[in-house]
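Only one protein chain is missing; all other protein chains are in place.
Up next, subunit A:
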Amino acid sequence: MLKYIASRLLTFVPTFIGVTLISFAFIRMLPGDPIIVMAGERGMTEERYAELVTQYGYDRPILTQFWDYLTGVLQGDLGTSFVTKKPVWDEFFALFPATLELSICAMVFAIMLGLPAGVIAAVNRGKFFDRTLMSTALIGYSMPIFWWALLLIIIFSGTLQWTPVSGRIDLIYYFPNATGFMLYDALMSGQSGALWSAIRHLILPTIVLGTIPLAVIARQTRSAMLEVLGEDYIRTARAKGMSPNRVNAIHALRNALIPVVTVIGLSVGTLLAGAILTETIFSWPGIGKWMVDSIFRRDYPVVQGGLLLIAVMVMIVNLTVDVLYGIINPKIRKR
């Protein structure tokens, strides 16, 4: 087991260096001189320009620059934003709870609907329920979520006026941002209506971000259940006279869950990509919107640092899923 974990960790290191190299190289390839972009409309004198080039180290050999960047990254130094002048690291972790809160809600939404849908479809294989659920799942899977978001806004915010269009909470509520998780902060603030306001802001983004994971989970659960339902031990359980519900819930679902859990773990990347679109549309102040805004503002250190942090996060989650999978399923370790 230790050997398996060690070998997984070992592949992590070159991938990490590669990811750092890519996010470093991107910024060097971007059109336009970052120093001139930083100066903006005002422009600058020749001396000031030379001074800044030296300050940011752009005049040194490219390998030295990369080495400095890599060692900086390992010490948690990702540079400072051109726009806000704050460290990228601080900005990332100030905004990250918003994305995490939204992602968790979306995932919970997807699992709560997707698992039962997949099980029901599998149990009723080929029947009306199965076909309806799986057609719906395929539609969800094919959904352009940026359009889905606009559609939901038209219906629920426009016509019905049930939900707000953007942001995380109504402006009338003000309380210190203790944890960055709006639901928790609103609850703890003790202001009446604050929690309800936060929930109403969360509903549409949650549905939008959760739609594709929901479809994927439903499809995966169905096919995993079908595979398990064909096994001999299920027939044995049925032959023993066990009730169908018990067979499905205890014997089948438990074993079908292994591939489903893997899919859930691996959809973190999808979730973060979806967050880019969802947060942009709902003006949700999280990592996705921050990245898009920074790309448009040509805030290079932020793009560079954000890209790296997101990639590392995806890598860590994938590594964890791999290791957990190795623990659950001994067959994997042998390879």
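Heads up, the rule we're going with is that a residue touches a chain if its C-beta (ideal position, glycine included) is under 8 Å from a C-beta of that chain, and two chains touch if they have at least 3 such contacts; residues count from 1.
Definition applied: contacts and distances are computed from a predicted model.
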Item to check | Name under which UniProt lists the unshown chain, selected from "Dipeptide ABC transporter permease DppC", "SUF system NifU family Fe-S cluster assembly protein", "Helix-turn-helix transcriptional regulator" or "Alpha-D-ribose 1-methylphosphonate 5-phosphate C-P lyase" | outcome: "Dipeptide ABC transporter permease DppC"
Checklist outcome for this item: Among listed residues A:Ile169, A:Met182, A:Leu214 or A:Ile310, the absent chain is touched only by A:Ile310
Checklist entry - Which is it among A:Val19, A:Leu100 or A:Val323 that touches the chain not included here? => result A:Val19
Item to check | Residues of subunit A in contact with the chain not shown | outcome: 11, 14-15, 18-19, 22, 26, 29-31, 135, 138-139, 141-144, 146-148, 150-151, 153-154, 157-158, 269-270, 272-274, 276-277, 280, 291-292, 295-296, 303, 307, 310-312, 314-315, 318
